[in-house]
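Removed from the display is one protein chain of the complex; every other protein chain stays in position.
Here is chain A:
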Amino acid sequence: MFVQVPLHSRREGLDRIPAEGNGAKGKGRGRGKGKGKGKGKGRGKSSKEPVPKSDKGLEKRIQKYARGDVALQEVVSGKDKKLSGQMKQRYRSDQETAFRLAKAEVLQTAEAGFIDTEEQDQTKRLTQKDIIESAGVGVARKHFSFDLPFGPYSCSISRNGQNMLAGGIKGHVAFMHLESMNIFTELHVKESVRAVQTLHNENMFAVAQRKYIFIYDKQGIELHCIKQQKSPMHLDFLPYHFLLVSAGERGEITWRDISYGEQVAEHKTHLGPTACMRHNPTNAVMHLGHNKGVVTLWTPSVKEPVVKMACHNAKVNAIAVSGNYMVTAGAESKWKVWDLRTYAELHCYRTRGHAVSSIDISMTGLVATGAGCHLEVWKDVLASARQPRPYITEEYKGRMISCARFRPFEDVCCVGHSDGFGSLIVPGAGKANFDSFEANPYETKSQRREREVNSLLDKLQPDSIM
């Protein structure tokens, strides 16, 4: 059974917190009061003072919350006295904010998942059974597997990680709540389902069918049929812009605002049927993979691809983007990690047997690759050196993996394959602490309504994507 490991040996930040706590009780607080000056100044000094080791960890955490300091500092030292004064004030308040946020991390109680083995390479050999046995009772419920005859399945998970939409190519669509495993709706559309996409909340979802895109509600009632986009193949949703993006068989990409239903933009790629499509969650730029091994980046306001990258020698099977990194998989049995700041290839991994057909990046930066019947999860492949072995592997014997998607805020990866869909426990895949004003897994009905209104008011304009 699972034995809780003492916190301080596990988490980077936490081992320092007791030390800080003491400081705050004794010295730290006294110091703050003694000065009795502007908060900003007090902070600036205290960070420089040679007090406990603890401050090193704090500095690191402060860095996480720092904003635009570089640009500000240039103005701070500028000639315009009034402006530099204002900027100084702004700079101080930014620093103060970062400091307070770093301190407030103590309040985030949930701890992220991990696997602790004597030797690092052992994690690779762990089976789901091992993990579930050692993790505890509640976790076992997160592991599920459905064998269904309508595969291969694609899946889409809502932003709060609670709802999953699965679509079998033979026409089966299931929309379910993952926590309770309740099915909201299950329908057979009697034509091929090429892609499914959850929208801004669980009341609606989109399905790309043989000819058109359909939008259904929670009960499975057809709300809209979007005929403008013919033969859609891929769907994606930009939650902050309320844009449903689709790529079709004829090589076009369209953005449609789902709040008022109008098509915002349509561009022709002139690169044949799109092989795969994902958006970059940090800037809402669409990444399209093509049959020639080219990856193109699109925004609604520019008719041409903003970037065109030759990534592979064969068809681009799958793409996943996370911040500054992109992971692509080619049909030539290679998958590569790219830096989107320099558009340079960072690492290239080769698979044996099947080529990687699906890729996803978790909130914490784990990369899941599905090749043939093998699902591999890789750790630290984005920003650090090349990894010799995957973090976790799983074999779906006799099945072809078609889709792998991490569940936000959970250590779970949902996998769609040729004979159904299921889930995989991947410790350390999810961010432990959510923000209930952003994506709240435990949203009440009134909160959902409130969020819908507020997010519509804060909707970003499509031409702000760049």
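Here is the rule we go by: contacts are C-beta pairs under 8 Å (C-beta built on N, C-alpha and C of every residue); 3 or more make two chains touch, one makes a residue touch a chain; residues count from 1.
As a working rule, contacts and distances are computed from a predicted model.
S.K.: Could you tell me which of "SKP1-like protein", "DCAF13 protein", "Proteasome subunit beta type-6" or "Trafficking protein particle complex subunit" is the UniProt name of the chain missing from the displayed complex?
M.R.: "DCAF13 protein"
S.K.: In the full complex, which of A:Leu58, A:Met87 or A:Ala135 touches the chain missing from this view?
M.R.: Final answer for the missing-chain contact: A:Ala135.
S.K.: In the whole complex, not just what's shown, which of A:Glu96, A:Glu111 or A:Asp217 touches the removed chain?
M.R.: Checking each option in A:Glu96, A:Glu111 or A:Asp217, the one touching the absent chain turns out to be A:Glu111.
S.K.: Tell me which of A:Glu186, A:Glu395 or A:Asp435 is the one touching the absent chain.
M.R.: Spelled out, the listed residue whose C-beta touches the missing chain is A:Asp435.
S.K.: If the missing chain were put back, which residues of chain A would it touch?
M.R.: 2-5, 10, 64-65, 101, 104, 108, 110-118, 122, 126, 130-131, 134-136, 138-139, 142, 179, 240, 281-282, 284, 323, 363, 409-411, 425, 427-428, 430-442, 444, 447, 457-461, 464
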